[in-house]
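Every protein chain but one is kept in place in this view of the complex.
The letters A, B and C name the chains in turn, as written, and every chain counts its residues from 1.
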Amino acid sequence: MSHRNIRVEPMAGLAVEDQAVEIVERKGLGHPDSICDGVAEHVSQALAREYLDRVGTVLHYNTDETQLVAGSAAPAFGGGETIEPIYLLIVGRATKEYEGTKIPTETTALRAAREYLSTHFPELEFGTDVVVDVELGEGSGDLQEVFGDEGRSVPMANDTSFGVGHAPLTETEEIVLNAERRLNAEYASDHPELGQDIKVMGKREGDRIDVTVAAAMIDAYVDGLADYRDAVAGVREFVLDVAADYTDREVEIHVNTADDYDQGAIYLTTTGTSAEQGDDGSVGRGNRANGLITPNRSMSMEATSGKNPVNHIGKIYNLLSTQIARAVVAEVGGIREIRVRLLSQIGQPIDDPHVADAALVTEAGVEVADIQADVEAVIDRELADVTSITERVIAGELATF
Amino acid sequence: MSHRNIRVEPMAGLAVEDQAVEIVERKGLGHPDSICDGVAEHVSQALAREYLDRVGTVLHYNTDETQLVAGSAAPAFGGGETIEPIYLLIVGRATKEYEGTKIPTETTALRAAREYLSTHFPELEFGTDVVVDVELGEGSGDLQEVFGDEGRSVPMANDTSFGVGHAPLTETEEIVLNAERRLNAEYASDHPELGQDIKVMGKREGDRIDVTVAAAMIDAYVDGLADYRDAVAGVREFVLDVAADYTDREVEIHVNTADDYDQGAIYLTTTGTSAEQGDDGSVGRGNRANGLITPNRSMSMEATSGKNPVNHIGKIYNLLSTQIARAVVAEVGGIREIRVRLLSQIGQPIDDPHVADAALVTEAGVEVADIQADVEAVIDRELADVTSITERVIAGELATF
Amino acid sequence: MSHRNIRVEPMAGLAVEDQAVEIVERKGLGHPDSICDGVAEHVSQALAREYLDRVGTVLHYNTDETQLVAGSAAPAFGGGETIEPIYLLIVGRATKEYEGTKIPTETTALRAAREYLSTHFPELEFGTDVVVDVELGEGSGDLQEVFGDEGRSVPMANDTSFGVGHAPLTETEEIVLNAERRLNAEYASDHPELGQDIKVMGKREGDRIDVTVAAAMIDAYVDGLADYRDAVAGVREFVLDVAADYTDREVEIHVNTADDYDQGAIYLTTTGTSAEQGDDGSVGRGNRANGLITPNRSMSMEATSGKNPVNHIGKIYNLLSTQIARAVVAEVGGIREIRVRLLSQIGQPIDDPHVADAALVTEAGVEVADIQADVEAVIDRELADVTSITERVIAGELATF
Partner (left out) sequence: MSHRNIRVEPMAGLAVEDQAVEIVERKGLGHPDSICDGVAEHVSQALAREYLDRVGTVLHYNTDETQLVAGSAAPAFGGGETIEPIYLLIVGRATKEYEGTKIPTETTALRAAREYLSTHFPELEFGTDVVVDVELGEGSGDLQEVFGDEGRSVPMANDTSFGVGHAPLTETEEIVLNAERRLNAEYASDHPELGQDIKVMGKREGDRIDVTVAAAMIDAYVDGLADYRDAVAGVREFVLDVAADYTDREVEIHVNTADDYDQGAIYLTTTGTSAEQGDDGSVGRGNRANGLITPNRSMSMEATSGKNPVNHIGKIYNLLSTQIARAVVAEVGGIREIRVRLLSQIGQPIDDPHVADAALVTEAGVEVADIQADVEAVIDRELADVTSITERVIAGELATF
């Protein structure tokens, strides 16, 4: 039996899937908050790798305070233009020197930001459509050495914090998450008119699901109102098909409902994001670590993106609890819903949380007692393997928003 | 019967007070995230009043993106010094001219920031210990007129968003909330050594409550380690007394548990906030509108502070749902816990949400059906009075974090 | 005889006083360029003193790149208001740590800026009418120790640079210099309506001197156009009186000649400087070290204000050459005009310039040969005493603009 403080209990209440009303939201890749999340996390990964390459250990840093100040643009059918650039300030701390070796933290951050933005936002010219600046303060000396690459010692928790994860996703969650992801992937590759700023809100009342999509269109690929209407219709069709992959419930899709064609008010942009037109953003204000905003579920306020994946306990526990929840559901039968919470214990190894607390809704005919040991075993194993979370974050394998 | 779509239903599950494990957190007034929340909201109120004074209507603005970049300091027993200033950038949008009248939006914002910081952070010299800058873009033209002072027309929702509120607070929540508030009020007035940066985390397992307090001490009022220990002990005593006002459960208080007296590692600051030493902050990353972070409860990700209280539906619905929850509990008997969710309907008046959804845990012997009509009546009345939320926000009567 | 390379020769040409056309300009205390000069120099002095107090030696720093970004204001008779703050960015380098002692360079800079602005610009509220920010990079390590307080070792020149000074001032120069200085001193103390932004241009053609003054008036002390006209007339009278102290030539004074009363175009400000209304500024773009811009005389492009007075050879040589010129004229008779140039020799002690080159216009009946030895002696003595320039700069006794 594990030495860890693992609690497995029945959840008080219904699984989200069975509740009367469910609300789910996802801010897509090009939402100003998500741009900040994405840049912050990509910068974090780049810094971690740079530290490992140069000094063999990840030093103290955090880059989780990126702030986006919106620009202005004048979109027009067939192609408009940006007027004022979007301004992105990468704020944080990073160790700039270690045993005589200098680490080019600011240059590394800027290169990572360029790489991320160029990859995901081809319409945004780096340096002119978006100005990226960086201010990384010096990390505090006594916290600097945090992670070695030889051996995998488990760091101590340096804060009292917690993380929470859930599994499986509900149908509505799956639809919201995958609608955005697939729009920004397969659909966008064939439809250059679709911008990256896609916000999806799902609401389920009983067995009826309404999915509301706000999708920025890119003016260079939209020649007029008829084209725009086609673009909107195309998104609607596609999301309807996505939804059908995840549910048999009644689904209605609403796209760009704030448009008013008579007034000429449509969601047209030059760069594909509302950040070009007055919408500011920052890290940690949007999606949680599982990619969703889920008022029906327990959430952590922790900004996961941009945090140091070696010793930031809030980041690690949010990712790990999600990972544990998924693993339990994948490996143990009879579970309709699981919520896993990890609460850290300051000064203790992070693989030994103050409490690891799993609440279960089981399927009909299954008692928690029947599967408790199996669930505990999975939790125990995953906790023991906590440092693999760090490795996967650095390798860019785990999404944080 | 109301024309509004109000749903009152039993909650699936136990009241938080009755759940096995409960976690609650509050970032106090001087936490870098809360500093941002406070400045953003105070600036918002000042702008709203300025608009009303000058043009008789609140124009379009949002100031919810304040970013704090930490400074550095060298605290020392008896009084240290700041080395690099804290930098606070107020970011947002505001309408700068209206029918020929210019509004000094940036000067107003800076004065409000000065007023707020001077009132709450007497140790922080404005302009030298903390540099405040402001970048307010121009609000979009078509959204500019949003609120008149003659008559009280109800604005239309301009987004699909939701708010959520709860009542009553659990014992643990009361302790966490009031410990910080009373430390920063009555206790601080007698104990100048206590800084404003107080973070409180409460954890209840069954009938045992652990309250962990991280309290920044101000070096000018601490002459040595003995003094510091006394200061810590004083906080512990005080919080223990506060807790006794709200619970009969077993309570243990932990203050500044990361201290290591042998290493000389203590939580000593020059200005009373960790923002002086590397902790950055931003709006909306900390407490929800009810002043708490509550993973056991449904939360909205919306940053409430700094948003325009006239037409920002996320702000209004978070404050209103909290207000409704409290009113229902105050006026209708037999309720152990209520959760109120309001989901907006884009283009519809904000007093007519898409759905107002109340979930109840009733006391033993009370059925939801018994009180449903009373609950609905309170909700209906409060929805009808939605614009009073706006007025009270502008008057500074409603806390947002 | 001195070991120094001192050359004393007749000047080719007429003394400026005897040339047909003479042009002289002075940007007053409140001109945006002069605000930058003043802040930069005051910050420099404060840093030098801080270094001496803390580590007994002046370390490497330069703060000569202050940039002012203008604000906006809405002046109005009886009192207008600022709309957007003036933004002042103090840029430079400074050594932040020395043998374990931290120097609060940024806080020191901000305090010095506040002190300077509060003293000279009472209408400018620090932190709201003017936002001052600071970015001091780390000084390069190998240049850090530059000046001890025990003994007065003479530093080595670290650049090839030169300085130039003149004496005596011409009548036109005296008028231009003193008109501004006395307006901003005795006159302003009785006339609160006079702002600090006073630009004076003198032009002499033969024996006629035209003095053009642009003087910002402060709206709170000007109740209407009649008041404004009185204020303008008052300045004209005063400058006419000042001029009479320095010349018997014909003098005409022109004040605020760009005003157009019919169009309502007058030079009215809320804070006393055009920096409130779109005029940006930077260090080193205005007055030379003697307080004047003198196209009839040799000038150095060196920005004197804000430079380190211990080892910045351009600053020292501009101040020293002016000092030498004045001393020679004060002590040696028969000189109508002297120009002193000092050219440094990299790697050599700064009291031993590559060449110290004095060009003289003598009075009628005096030959250069008659006074050459006396002139050389003064130059030699002043060069030997070069480090007193540093001391006087740090003490704030030498004007730099």
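The rule is short, and it goes like this: contacts are C-beta pairs under 8 Å (C-beta built on N, C-alpha and C of every residue); 3 or more make two chains touch, one makes a residue touch a chain.
All of these numbers come straight from a predicted model, not from anything done at the bench.
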Can you list the shown chains that the hidden chain touches?
A, C
Would you mind spotting which of A:11, A:48, A:91 or A:110 touches the chain that isn't drawn?
A:110
Check each of C:39, C:220, C:266 or C:293 against the chain that is not shown and name the one that touches it.
C:293
Touching the absent chain when the full complex is considered, from C:162, C:187, C:246 or C:267:
C:162
Residue numbers in subunit C that touch the chain omitted from display
7, 9, 11-14, 18-21, 23, 25, 62, 64-65, 67, 69-70, 72, 89, 91-93, 135, 137-140, 142, 158, 160, 162, 164, 201, 203, 205, 212, 257-258, 265, 277-278, 280-286, 288, 293, 295-301, 303, 341, 343, 346-347, 354-355, 357
Residues from subunit A at the interface with the omitted partner, ascending:
74, 81-85, 87, 96, 102, 104-107, 110-111, 114, 126-129, 131-134
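Here is the rule we go by: only the chains that are shown with their structure count from here on.
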Minus subunit B, touching groups are A | C
Find the geometric centre of each of subunit B and subunit C from their Cα atoms only, then give the gap between the two centres in Å, rounded to an integer.
51
Taking each chain's centre as the mean of its CA atoms, how far is subunit A from subunit B in angstrom?
24
Using mean CA coordinates as chain centres, what's the gap between subunit A and subunit C in Å?
56
Hey, what residues on subunit A touch two or more of the other chains?
none
